[in-house]
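Note that one protein chain of the assembly has been removed; the remaining protein chains are unaltered in position.
Note that the chains take the letters A and B in the order they are written out, and that residue 1 is the start of every chain.
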Amino acid sequence: MAATAPERPSDVPSAPARAVVAGSGLLRGGWTRMLGLAVAVALLVAVTLGSVLLGTLPVGLSDVVGALTGPPDSDVERAVRYIRIPRTATGLLAGTALGVAGAVMQGLTRNPLAGPGVLGVNAGAALAVVLAMVGLGITTAAGYVWFAFAGAAVAAVFVYLLGSLGLGGATPVKLALAGSAFTALLGAITTMITLRDASTMDDFRYWVVGSLTRSDGEALTAVAPLIAVGVVVAAGLTRALNALALGDDLARSLGTRLWIDRTVGALAVVLLAGGATAIAGPIGFIGLVVPHVARMVAGPDYRWVLAWTAVLAPTLLLVADVLGRVLVRPEQLQVGIITGLAGAPFFLYLVRNRKVVGT
Amino acid sequence: MGRFKPKTSLAVFPVVLALLVVSACAADEKETSASTDVVTVENCGIDVTVEKPPERVYAAYQPAIEIAHALGISDRLIETAFLDSQVLPEYADAQDQVTYVEQLPTREALLATEPDFVLSGYNNVFTEDGAGDESFGTRASLADLGIQSWILSPLCPSADGLSDEAIDPATVSVETIYDDLRDLGVLFDVEDRAEEVIADQQQRIAAVEQAVAGADRPSVAIVLLDEGGGIRVAGGIDFGTQIIEHAGGVNAFADLVERRHVEIDLEELIRRDPDVIVTSTCCDASYTREDGAAEVQTILQNPALAGMSAVRDGAVHPFLFADRAAGVRIAHAIELLASLLHPDAVTPSQEGTSQDGTA
Partner (left out) sequence: MSSLVRRGPTPDMLLLDPRGVPVSFRLSRSAVLLTVVAAMAAVAVATASLTLGVYPISVSDAIGIVGGGGSLIERDVVLGDRLPRALTGLGVGAAFALSGAILQRIAANPLVSPDVIGINSGAAMGALTVLLVVGGGGLQLVTGALAGALLAAVMIVLIAYRRGLHGFRLVLVGIGVAAMLSSAISYLLTRSDIHRAMSAAAWLTGSLANRSSLHVTIIALALAVTVPALVVGSRHLRLLELGDDLTRTLTGAGQGRKVALLLLAVVLAAMATAAAGPIGFVALVAPQITRRLLAERQVGLAPSAAVGALLVVGADLAGRLIFAPSEMPVGVLTAILGAPALLYLLARAHRIGAAG
């Protein structure tokens, strides 16, 4: 007790260690979790269908079939093919990517409050997009997709390097601190640029709120493989993430090479968070909240956390998007607003009522 | 809460005394000349009083700058700031001879130009605590320093120092512009010129209305493409609605009255299928309608919109944000829009010439 007390002032919680051993979660046992996952997948399919069918123009299943087979020949079929389907696909890709990225970040940094926003990834993407808008006059989504991706990647790498400087390497504390500092710095530079130019500000203030309507098929097919690779890499990391949760020393004694795991993890995060921000802009809360929900349902084993996150996150994102379309007709609310406003209370509920932190 | 009032008021006394003495002497001179001496006109609830026509005028925002040129007081402009697009061709030469800055100055920088009159197109430059850097301070605080100010009346705030969003749309019409012109004519001793400008605007607008009378009124959508991939339209309370009506059309989104620009779903635009679509180009002193061509192409090439009447007929046109402001551009804007809505009835007046030859 006395030995651990001086360690408490750091922000590394001792909970995951105990939690892994205890195996808590709503669903216990492999079969229950598997069954639950199947239900979650079914829910995702339903929500995906809903996302394609619900909206201003009345869409029926025959319209969907017609849109997919042969050239669309009515307004409704066009809407399905060029608006609803890309929107839904963006939601699926971005949702999965953000959720998994958040789970990996939380595992790597052993910090429940880690997410793509915290570690500077969103800020890097935002700055890169602003630079593309201002410096190169690019104003279409297909144009700055690559800038967003590059910016996210550069920021993540930078934060990781900075967090690794000094004694101790990339400890969770230093990583999170570096991320926070970098985010604030990039945010200030972004503000500095947008404040000087009204038309850039006008463009940027809408981009900075995430939305599923900005990517077309071209952008999506370009980014999807990268996200897929990211998911695969993350899946391969689950064993290492479980080991990391026990603490650096214990993990080392179990044979994991910390720096390899952290680097590979960082790669996965860059691909995922960068890809998501590139196609949908910065969307908050998915990466932060969904892994906690997954943990709540299926326990702290990262194999289950990742699987559940990959299914729940896109579900949540698509539901938010549909709500944004349907709640304030004929107006619409961008999905970034909804996830922010709705995700937060849910997160707060989690924090209050579950042992998210081990105190 | 004044600005250290006690010391300031002590210093004011001798200055006021001096002013009274000077104006008493000047009054003798003025009695012999045609112009009146002390003139007071009310603007947005504040009395604007000048001893003689202001000689050092600061004009902020496009409507204010163009009204100054229209009234022929360009030689009294010490600086102009924040254009949304190029000034009308008839004022181009005058504008070239005046200092222009892209960004609004701080209060200090404004004072350094030693103005005696500040003419503004929008009310946010006179907010009390700055709301950021773009404020000159309240109109009362400027008056304390001997600087009179004017807000173009369609956008009066409910009190000095505020920056209201809630402008009652019923109060905004072409008549308020004419009232401003007359009042400014009195202040600057250019009443004849003001009447000429008013007559010109009235005549041109009447000519258009006559030409399109009895014709069908096409539905028009004013569309702003956001970087969010979202789309906004100008709603009922935007002044553009009135421009459309005078030009012989009807705003397809006139029923949306919550605020000036309303964010909608792309599908809503498809559903309402307006006959004509115009875009909105803003925020740089060099912009002309040509700069809107790219956005027009974006709309025309969007496969989701391929079935819309406006897209099929090629009835998608660039339009300037500045042409939707309540100022001396209205006749030009109405003529332009009418030529787009009723090409057989109204031909666009040649760029550079106007009906009465006022240059």
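Just so it is clear, contacts are C-beta pairs under 8 Å (C-beta built on N, C-alpha and C of every residue); 3 or more make two chains touch, one makes a residue touch a chain.
Quick caveat: nothing in here was measured; it's all calculated off a predicted structure.
Student: Report, in label order, the displayed chains that the undisplayed chain touches.
Tutor: Touched by the chain not displayed, across the whole complex: A, B.
Student: Thinking of the whole complex, not just what is shown, which of A:Gly284, A:Gly299, A:Pro314 or A:Pro330 touches the missing chain?
Tutor: A:Gly284
Student: Touch as defined at the start, partner being the missing chain; which of B:Val38, B:Ala92 or B:Ala112 qualifies?
Tutor: Of the listed residues, the one touching the omitted chain is B:Ala112.
Student: One chain is left out of this view; which of A:Gly36, A:Gly143, A:Gly187 or A:Gly217 touches it in the full complex?
Tutor: Of the listed residues, the one touching the omitted chain is A:Gly187.
Student: For review purposes, identify every residue of chain B that touches the missing chain, sorted by number.
Tutor: Contact residues on chain B toward the absent chain are 1-4, 7-8, 10-12, 15, 61, 101, 103-109, 111-112, 114, 122, 124, 127-135, 137, 141, 144-146, 157-158, 161-166, 228, 259-261, 263, 282-283.
Student: Tell me which stretches of chain A touch the chain missing from the display.
Tutor: Against the left-out chain, chain A lists 5-11, 13, 112-113, 117, 162-163, 165-168, 171, 173-174, 176-178, 180-182, 184-185, 187-189, 191-192, 194-196, 198, 201-202, 205-206, 208-209, 284-285, 288, 333-334, 336-337, 339-341, 343-345, 347-348, 351-352, 356-357, 359.
Methods note: only the chains that are shown with their structure count from here on.
Student: For the complex, give me every residue of chain A touching chain B.
Tutor: It is residues 55-57, 74-75, 78-79, 81-83, 133, 139-141, 196-199, 202-204, 206-207, 209, 211-215, 281, 325, 329-334 of chain A that touch chain B.
Student: Touching residues of chain B toward chain A in the complex: what are they?
Tutor: Touch residues, chain B against chain A: 82, 103, 226-230, 256, 262-268, 270-271, 282-284, 294, 298, 302-308.
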